[in-house]
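Some chains omitted; the rest stay in position.
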C-alpha cells in the first residue's frame, strides 16, 4: 500500500533512533513548534496552491529538518508517517 | 437522494472498519486535527474559490487521507458523510 | 414583504421538520460548526466581493446543506430565515 501525496504535500518518516545518539543529532522540543529530523518517503507533484504555483524541490530520500506544527500523523501498514507541506520543511541535512 | 457538492467541495464516506484492522491502516487522533481515512463518494465541479481557479484532481472512488479539521458532518438517508474542501485532502492511498 | 439579498448573500429557510424524520436526513450538531439542511428562498445577484468576481450558481428552490457558522438569523413577517454567503453552502441535495 502506497501513499501518494497531493500538490505540495510531502510524506515524512521520522528518524526516532537519532534522538538517542549522544554525539549525533538531537532536536529540541519547544512548546510552540516541535521540529523533526526525518526522511522523505513521498513527494507530491506540486501545482497551484492558494493561487500560487509551487515547484517541488524536495526529493524522495532527502534527510530533512521539518516543523511538525502543521503536520498530520498517519499510520499505514503499521508504520507511522507525518504528512507536511513542502513549506514546513526548513532544511536538508547532508 | 444524492449530494452534489459545490465548487471545490468533496463528499467523503469514512472508512470506520479499517480502524480495527490490526496490521492495516490506523489513524492517530490528535487533539488539534483529526485525520480521516475515507472513500470519495462525490466531487464538486471546481471553479473560482476566493479568486483562485481550483481544478479538481480527486476522483470518485479514490481512497484518501483527509484532515477533518474544516469538515462538516452530515447524515443523509441514514448514512454519515463528511464534506471537505479538496485542499483538506492530504494524500491518496493505493 | 420580500428580502432581496445583496451580492453573494443567499436567504435560507431551515427545514426543521426533516430533523425528526427517522430514516430521512438528520444533521449532526457539532460544537464548532452547525450544519443546516435548508431551502433557498432568495439569491443575491453576485458581483465583486473582496475584489473577486462571484458568480451565483445556487438557485431559488435548491435544497442545500449549509454551514451556519457565519450566518445571520432574521425573522420577517413571523417567519425565521438565515442569511449566508454562497460560499457557506457546501452542497445541493437532490
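Chains: A, B and C, in written order; residue numbering restarts at 1 for each.
Basically, a residue touches a chain if its C-beta (ideal position, glycine included) is under 8 Å from a C-beta of that chain, and two chains touch if they have at least 3 such contacts.
The structure displayed is predicted, hence computed values, not measured ones.
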Number of copies constituting the complete assembly, 3 shown: 7
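Just so we're on the same page, only the chains that are shown with their structure count from here on.
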Touch-based graph of the chains, sorted into line, ring, star, complete or other: line
Separation of chain A from chain C, taking each centre as the mean of its C-alpha atoms, in whole Å: 40
Between chain C and chain B, distance of the C-alpha-averaged centres to the nearest whole Å: 22
Contacts with two or more other chains, residues of chain A listed in rising order: none
Complex contacts: residues of chain A adjacent to chain B: 1-7, 9, 11, 42, 44, 47-51, 72-78, 80, 83
Complex contacts: residues of chain B adjacent to chain A: 23-28, 30, 33, 35, 37, 50-53, 55, 57-58, 65, 67, 87, 89-94
